[in-house]
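Sharing a structure with you now.
What you see is the complex with one protein chain gone and the rest in place.
Chains: A, B and C, in written order; residue numbering restarts at 1 for each.
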Amino acid sequence: MWTFIHKMGSPPWFFRFSGVVVQWLLPITIGLLLVGAAWGLLVAPPDFRQGNSYRIIYIHVPAAVVALAGYYVMAFAGAVSLIWRIKMADVTMRAAAPVGAVLTAVALITGAIWGKPTWGTWWVWDARITSMLILLFLYLGVVALFEAYENKTAAARACAVLSLVGTVNIPIIYKSVDWWYSLHQPASIKFTGESAIDSSMLYPLLLMIAAFYCLFALTVLLNMRAELVWNHREANWLQQLVRKV
Amino acid sequence: MYFDSLSAVWHMDGHGFYVWLSYALTFLPVAIMLWLPIRRQRQHWQWIVAEQRRANSRPADAQSE
Amino acid sequence: MSADIPLLSLREAFSRQFRRHFKALMGSPADMANPLLFFFMVVTLFPLGLGPDPERLSAMAPGLLWVVALLSSLMVSSKLFGSDYEDGSLEQLAIAPYPLSILVMGEVAAHWLATGFLLAAVSPLFGIMLGLPAAGLGVLFYSLVLGTICLTLIGAIGSALTVSIRRGGLLMSLLIIPLNVPVLIFGTTAVSEAVIGGNPQTWLTLLGGLAMGSLALVPLAISAALRVSLDN
Partner (left out) sequence: MPLLTAQDVAIERGERRLLSGVDLTVEAGDIWQLVGANGVGKTSLLRALAGLAQLGVSGQIAHAQTRLYLGHAPALKKNLSALDNLRCHPASDILASDDMIFSALASLNLAGYEERPVGSLSAGQQRRVALTRLLLSQAPLWLLDEPFTALDVSGCEWLDTQIRSHVSSGGAVVYTSHQPSRFGSLQQDVDLVRYVC
């Protein structure tokens, strides 16, 4: 285990390893996304109350779930970078932030579109959407902070501190927004929980969640590889690799 | 397959616009998100290749002159 | 000279830092008055924007007061470490033979007393101006005392992270506002509950818990962030 982590910290080894992973992950991700989307759009039955508009759930919920998990991945990388000072962790954090921000934005946009046929309005200050919006701000803060620092090593450490503070705060934010919403909840727009979801609707949802996790991993790896090529453009191992290909 | 015809798939009992719009607005950014790093890496790779070629050809030029 | 020199006690080092910053703040009354003035002016804007209907204003007063308090706290804490960074005090703090997190807390405590606590103390006055019912005034004060502790501490993280960046002010609000959401919710709810004769204790307790948790964890984040800023 330790040797594996140690190897992950070495750019040449990681570049080769991630190359193999990406080769497999790219077709798997695209396949999962297409199958899941087709299943959710075409095969699954409509919701008896919301009709066909509920099919947005197959992208909205996975995007939201993975966006939140992505923040924890980013913060974990930040902690590794702060404690063990592994440069690869910096690269991971930097690669994960924009991906998480895009997924959060996707969850917000699809949520808004879903709101129109369901609630009759594009935007509702519902607990889940509000929490998503705050998560988007947290992500944008990390991205903006990184861009603002001139020294990129310092930038990575500053972002690590910020994302750790955010991680501690996220459960509190989610909980407080929940309470806030339940205090002010208007009776007319109650959202039916998905606890009663039928298995014919659940399987494509699980498939799409898996697909979005793969998508997250894939884009982060691709971002990291692009970053590595740039950072190590003068390093021996990369020069040799380029010569070979 | 739940729907009977292609137009039913497109229309989705009046919800088609919302469903297809949200899928489009998901897959477009996802595609861009996948494509950008691939393009960036390829670009940098080509710069390195070009630089190596230049470095290799320079001594050869000097000899031929 | 021997290697182990009798140093100051940690408490003495902390209180020196507190006194230094407190005196410096007292020396520039304009800096202390600015957030209060800002509070005052925004409170004036609300009736102009929303109409003078007392019922409507008093219904919105808890939320309005808390949002303005949050903004004015944000405004002052964005400059918390600015002068320390520019005049070199930060370097001296970082090199001092005491834990940076504790020294920094001396400074944050002085800052809170001179801005946050002052704001809380004056807030009932603004509450009356917006027609906040008398039942809410006391809770407004208590909630702001606890709440400004959190706001100041979180603001200090933001200031520490952005102090080495030119034009860090706007960035700072982006970093800090989402982290302040729970404080705002707990504070506003406490005041609203008091107004409708409900139970504000729960929410004040939550705010107190938040303040205690921040007091325990935030100093570490501030000192880590300051060291990063010194390295930029």
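Operating definition for what follows: a residue touches a chain if its C-beta (ideal position, glycine included) is under 8 Å from a C-beta of that chain, and two chains touch if they have at least 3 such contacts.
Model, not experiment: these values are computed from the prediction.
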item: Omitted chain's touching partners, listed by label; value: A, C
item: Of A:Ala154, A:Val168 or A:Ala210, the residue in touch with the unshown chain; value: A:Ala154
item: Among C:Leu7, C:Leu37, C:Leu170 or C:Ile196, residue touching the chain not depicted; value: C:Leu7
item: Which residue of C:Leu103, C:Leu119, C:Ile149 or C:Val195 touches the chain not shown here; value: C:Leu103
item: Positions on subunit A where the hidden chain makes contact; value: 150-154, 157, 231
item: Those residues of subunit C which, in the complete complex, touch the missing chain; value: 1, 3, 5-8, 12-13, 16-17, 19-20, 23-24, 27-28, 83, 86-89, 91-97, 103, 227-228, 230-231
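In this text, only the chains that are shown with their structure count from here on.
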item: Most remote chain, CA-based centroid, reference being subunit A; value: C
item: Most centrally placed chain, judged by C-alpha centres; value: A
item: Separation of mean Cα positions, subunit C and subunit A [Å, integer]; value: 32
item: Subunit B, residues touching no fewer than two other chains; value: none
item: Residue ranges of subunit C touching subunit A (in the complex, touch as defined); value: 157, 161-162, 164-165, 168, 171, 174-175, 177-179, 181-182, 185-186, 189, 210, 217-218, 221, 224-225, 228-229, 231-232
item: Partner subunit C, residues of subunit A touching it in the complex; value: 82, 134-135, 137-138, 140-141, 144-145, 148-151, 153-155, 157-158, 161-162, 164-166, 168-169, 172-173, 175-177, 179-180, 183
item: Contact set on subunit A toward subunit B in their complex; value: 33, 37, 41-46, 51-53, 55-56, 59-60, 63, 99, 102, 105-106, 109-110, 113-114, 116-117, 215, 218-219, 222-223, 225-226, 229-230, 233, 238-239, 242-243
